[in-house]
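Only a single protein chain was left out; the remaining protein chains are all shown in position.
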Amino acid sequence: MVEMATSENPHERVRQFFCFASGLTPLPTDAKALSDFVSWAQRGHILGQVAAVASASDNKRLQTLLENAATRSAYDKRMLKFETERIERALLGTDIRVVLLKGSAYVAEDLLAGIGRRVSDIDILVKEEDLPEAEKLLRQAGWKDEVSTANPYDQKYYRDWMHELPPLRHSKRRTIIDVHHRLLPRTARISPDHLAMMADASPVGDGNLLVFAPVDRFIHSAIHIFADGALETPARSLLELFYLFNDLSVQERDSLESRAAFLNVMSPVQIALWALKRYFGVMVIVNKSNISKVLRLSIETMVENGRAAPLARVLLYVRSHYLRMPLPLLMAHLFRKAIRRG
Amino acid sequence: MKNVALSDLPPETVKRLLSEGRLYLHLGPYVTALSTKDAGVREFLTDMYQDCSILVGEEALVDFSLEVRAPNLVRRYIRRQIVADPGFYFPAVPLPVKLGPLCLEMGMNLCVALQSFRQAIFHAGVVSDQKGGIVIAARSGGGKSTLTAALMEEGFRLLSDEFAILCAETSFLLAYPRPVSLKNQSIDVVRVFAGADQVSDRLTGTPKGDIAYRRLRKSDLETANLPAKAKLILFPRFQAEAAPAVEKMDIADAAMQLIASSPNYQVIGEPAFHALMQMLDGVEAYEITYGNTEDSLMLVKDLWEAVDG
Partner (left out) sequence: MTVSANPNNDHWLWGVYTNHMVTHSFGDTTFVYNRQSGTTHIFNLVSMAMIEFLSEKPRSMNEIIRDFPAYMGVDAAECPAGVVRRLFGELDEIGLLELVQS
């Protein structure tokens, strides 16, 4: 089959799209198939990832769209790198161990998973006993309470129940930092052993900041996506998982399940592996009995139904990414004012 | 894919393409897939954009997709409302359904402002003649659109009423001509000098009072692929009863104000910096204060005459 993207079976169709998006198969040359795929990638906000792996094309329109998306990803990457450097600067001279999480870690290590992410904030992990000192130094360097959560109720809620400090926003650059001391809220059903993961973390280059070991990096991504609500961005999240999995050696892949069991996070890791098998044809043995059928079905609906999925979910996911957008969107602000009543 | 004028498509075809989200409007550097089932929006579009180029076919690669629709199922039927959905979350407040054209125009602006990273975009109107371009920076109550519409009657071509689109490679301004948005008193002012048939029906009760649109001109569409080199940057200030006045601005101040008005300057980074610096090397910037359109035209003409061709 050459005109793959025209497949009528939703699962097949999405699987083909993921193959294009991750560079496993070259982009279709058939104009209709290409148009279908690009429009799917645009709706899922993953054109930046596509641009990172697609080979040069003589289709000028396609190149234009990919360059547009690549410019946006380069910005996110630059912003993350710079903010990471600012955090390092803020904590210079202390012995606080800081682990970069998610996007900032991927970018620091130049991983494929770090390209094309839409990033609005930086996530770091420190030991709970280091929280007060880390918070103090970050505040000295210009990070302040984010207005929307600066009220006493939210402050107390975060500090009592959450796995992170209330978000801090830099007073000049407007970027947000989430300082974690655990990987999931105290109230979450599973409780990953983050101290074991921190113990295995290693420095980035010759700097002071740390990143998780590759296996733990994959595991944390799985936790974030399947236990922390990040599947609202299905295409993007699955691509991230795929890239992180791809970066593992055979031995590391083999150790995933035992490490997950040790860290007490078996269920999200098994779902992640099941999804990678279903959508990327990754060769893994998955014990489906541990994954609830409802969960499997809802993931399938989300990933495969595209347009038909409830709008509320789509809004919810984009909302979390755009609400904290650090751009000085004065123009956007003007439009918003213009359409606001009264 | 082939290009046809919107007015060449039968109404039922336009209706079908819009309901399928496949009306591909090809305007300036962008292709936008438009989608709506609202009759008011469709009529506005068919009228105001009649001379615009539409891509016909199933295999378009579009820059933006915009749907103008009811915010939810209830509002499709009861106290009907309408909202622009550019495919990403944006906190737009739904409007009464009769303001659909406003949603369409705002939505198209949002698409360009927040999704285009190939050119640096500044919030300003742009007109040009064979000498080059005039950038009219947006300021609250500054009268950018009225002045832009007035200059269109003075032999200038319209590049955009809303965006100065700076090409990062050439540092020339690109044209993206769209209907010029007019508010309140300026609607009648423009009806007088452009002719009543050149201005759309009035949308009343919008969050900004009354709004109407000055029709797109065929000549501006025909020249839309010609870039212009900026020669003059104006920061207009409308003040009732004010005596006309001109003050030369420090180019650094002008630059900072333009940067602050840009939704994507920061995203593009170094190419945008170079393009902006190159553009500023060839321009002069002025703040102009005026109390009526005649005065503003007089001031601009004087400044423009002093500019080298």
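Chains here go by letter, A and B, matching the order in which they are written, and residues are numbered from 1 within each.
Keep in mind that, in the parts below, a residue touches a chain if its C-beta (ideal position, glycine included) is under 8 Å from a C-beta of that chain, and two chains touch if they have at least 3 such contacts.
Note that the structure is predicted; figures quoted are calculated from it, not measured.
Of the residues A:Pro10, A:Gly23 or A:Gly142, I need the one that contacts the missing chain.
The one listed residue touching the chain not shown is A:Gly142.
Which one, A:Val38, A:Met79, A:Ile115 or A:Leu276, makes contact with the chain that was left out?
Final answer for the missing-chain contact: A:Met79.
Looking at the whole complex, which of B:Thr13, B:Asn184, B:Gln266 or B:Asn292 touches the chain that is not displayed?
B:Gln266
In the complete complex, the non-displayed chain touches which residues of subunit A?
Residues 75, 78-79, 81-82, 85-86, 89-94, 137, 140-142, 172-173 of subunit A touch the chain that is not shown.
Mind pulling the subunit B residues that touch the left-out chain?
Considering the whole complex, subunit B reaches the absent chain at 250-252, 255-256, 259, 265-266, 269-270, 273-274, 277, 280.
To be clear about the criterion, only the chains that are shown with their structure count from here on.
With chain centres defined as C-alpha means, what is the inter-centre distance between subunit A and subunit B in Å?
Here subunit A and subunit B have centroids separated by 35 Å.
Residues of subunit B touching subunit A in their complex?
Residues 33, 58-63, 65, 87-93, 95, 102, 106, 109-110, 113-118, 121, 123, 138, 207-208, 260-264, 266-269 of subunit B touch subunit A in their complex.
Would you mind writing out the residues of subunit A in touch with subunit B in their complex?
Counting only subunit A, the residues touching subunit B are 31-32, 34-35, 38-39, 42-43, 45, 59, 61-62, 64-65, 67-69, 71-72, 74-75, 78, 315, 318-319, 321-323, 327-332, 334-336, 338-342.
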